[in-house]
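Apart from one protein chain that is not included, each protein chain of the complex appears where it belongs.
Going by the order they are written in, the chains are A and B; count residues from 1 in each one.
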Amino acid sequence: MAQPLLEVRDLRTHFELEDGVVKAVDGVSLTVRRGRTLAVVGESGCGKSVTARSILRLVEHPARIVGGQILLYGDQPSDDPLDLLAAKDKRLRQVRWSEIAMVFQEPMASLSLVHTIGDQIIEAIRLHGGVGKVEARHRAIEFLGRVGIPDPKRRVDSYPFELSGGMRQRAMIAMALSCRPRLLIADEPTTALDVTTQAQILDLLQDLQQELGMAIMLITHDLGVAAQVADEVAVMYLGEVVEHGPAASVLSEPKHPYTQALVRSVPRLGQRGQGRLAAVRGTVPPPYERPSGCRFHPRCDAFMAGKCDSTVPTRVRSDDTDVACLLYGEEER
Amino acid sequence: MLRYLARRLGWMVVTLAAISFVTFVVIKLPPGDYTSTVIANAEARGQAIPESQIAELKRHYGLDKPFLVQYWTWISGVVLHGDLGQSFAWNQSVASLIGNRVLLSIVLSIASLLFVWSIAFPIGIYSALRQYSPGDYLASFLGFIGMAVPEFMLALVMMYIGFRYFGQSVGGLFSPEYADAAWNLGKLLDLISHLWVPIVVVGVAGTASLIRITRANLLDELHKPYVATARAKGLPEWKLLLKYPVRMSLSPFFSTVGWLLPGLISGETIVSVVMSLPTSGPLLLSGVKSQDMYLVGSFVLILSALTVIGTMLSDLALAWWDPRIRHRLSKG
Partner (left out) sequence: MVQTIQAQPAPPPQAEPEVVKSLRDHGALPQWRLMWRQFRRHKLALIGLIVLVPIYFIAVFSGFFAPAASDSAHTALPYAPPQRVHFSSEHGLFVYGYSSTRDQETFEQTFTVDKNKIVDVGLFVRGDEYKILGLIPSDIHLIGPVKAGDPFFLLGADQSGRDLLSRLIHGARVSLSIGLVGVLAASVLGLLIGGISGYLGGPIDNAIQRVIEFIMSIPTLPLWMALSASLPDSWGPLTRYFAITVILSLIGWTGLARDVRGRFLSLREEDFVMAARLDGVSRGGIIFGHMVPSFASHIIATVSMAVPTMILGETSLSFLGLGLQAPAVSWGVLLEGAQNIRAVATAPWLLAPGLAVVVVVLAMNFVGDGLRDAADPYK
């Protein structure tokens, strides 16, 4: 297999709260391939957002990255990968935006409301591009045009609150792409938008990916979104990746019982009259009490007493998918 | 924007009219009027004033007219001729009596405001950025103390220290040799060397509360998503903090004038009494005590007017500073 772009190995990010430690991300490993889209899916609270933020070391107190490696590979196979968790602050700041950029969920909250969008884009371009004001402004306008904002020459001087929600997210994307990063991390980029705008933004992301050849790591709770754009899918549950493989395999023939339950719970067009939607049984356990053995066992339909509640499953390869479940393993290992 | 300005100005005029009326009501509230003071003073000297003379006095000062007529006479004089009326006790026109004193009050209040800003903002910002550091705790503690010590108490302590350990009285704004001299550079320098004590004393309470507000505002902003965006962009930490959250949290810088100014003027009044500064405070107090109604009315009117104007200026400055407010104004 070709060298990946980004490899997250055994990432652990914990929230050190007064009442105890919440292990929001506890041993996440995943891989982003060059020029491809990886969708990270899971229920709210499974740690996917924290994972995304940990990559650029953006987590703040009380959260703390306590272990793992985040390896960013260079263009040449001979280059040594850079471990972002071990990198010096200055080196990390160079990586931020110029190599890995981010798009956040709420464009209104993620953009400063007292600066024009032009100001905020130009700032990034000048910081990493080493170009003059005029040139940077030129590029800002160019990117605003590229993401489909009409009349970018005028809009560059607008404040975020003067734009609609969809336009704001486009501006945010323009800002993220302005330094031509190799990886774009999009954290629920369409959740705050209506369905039509959502589709437009997803299309836009795919087009730009073709054009600029970057990889995308898309954080979403929506399997539909993942199916639409992802080349690969990583399914997270309670702070770890339980299944990781090509989108087609994971979403059409899920291996892990949790993924299976997720897929069953998505309503499908044209399938009326088949009774109630299947939900994932039970609830997410309280954050201080992680179940023993396989973390999913209290909610699992395929629970094997005496095994699942005592043995921690390791990730094993089944067909083209990695899966962390005791149903798989032994014979295939 | 122009429409907003016009509306704001119109509203200011209405407010001032209301203040003048309320002021007049308040100063007319006490039973009796200035003649009661005259009678009481005379009685204290063991004299009696004949009824006819009292009636004459009342007519002289217009105190026999109905309430609204008295108000109208006063306010029309103020607006049309800048005539604030006569002080009964001093037998002088109020304008000549208080002109210099009001000017000094303004100087003192604005100087205190600048003092408050220049101290409170840096400390508040530092406190928020270094939350729970020893410096933060120290600032919070001093802030609590500053809010708990009444201005006059602080003034008394300062004067006590000056009197006891430096053998000089800290009161007053001028050294004796300059008190009645015409304005020149020497007098100005003398004023400044005296002024810092009252400025500090008046400013302490405002500084304390502004530190708390700045800190709380900045703490609210520090963890907003747009700060994470700026960080993700690779900006150095200090640069991004100053450009984004600090800038956002400084909006109060402009809106504080509105609530700081009344407090500063209140503080200035009482501190001036204690330190016997030649500002509006002592004269206002004696006027209040002797029911010298036009004097008191003019003071309250002028001080309130200054506050209202100050508040309006700060609102305009806020609109200039914060594009969101400009946006709202241009729409509404």
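To be clear about the criterion, contacts are C-beta pairs under 8 Å (C-beta built on N, C-alpha and C of every residue); 3 or more make two chains touch, one makes a residue touch a chain.
Only a predicted model underlies this, so the values are computations on that prediction, with no experimental measurement involved.
The residue touching the chain not shown here, chosen from B:Ala6, B:Leu138, B:Val157 or B:Ala179, is B:Val157.
Within the complete assembly, A:Leu262 is the residue of A:Val233, A:Leu262, A:Cys300 or A:Val323 that touches the hidden chain.
Considering the whole complex, the residue from A:Val8, A:Ala24, A:Ala186 or A:Leu202 that touches the absent chain is A:Ala24. Across the interface with the omitted chain, chain B contributes residues 15, 18-19, 22-23, 26-27, 29-31, 144-145, 147-153, 156-157, 159-160, 163-164, 169, 171, 223, 225, 228, 258-259, 261-263, 265-267, 269-270, 273-274, 284-285, 288-289, 291, 296, 299-300, 303-304, 307-308, 311.
The working rule: only the chains that are shown with their structure count from here on.
Of all residues in chain B, only 223-226, 228-236, 243-244, 247-248, 322-324, 327 touch chain A in the complex they form. Contacts from chain A toward chain B in the complex involve residues 53, 56, 58, 60, 92-98, 101-102, 104, 106, 109-115, 123-124, 127-128, 159, 161-162.
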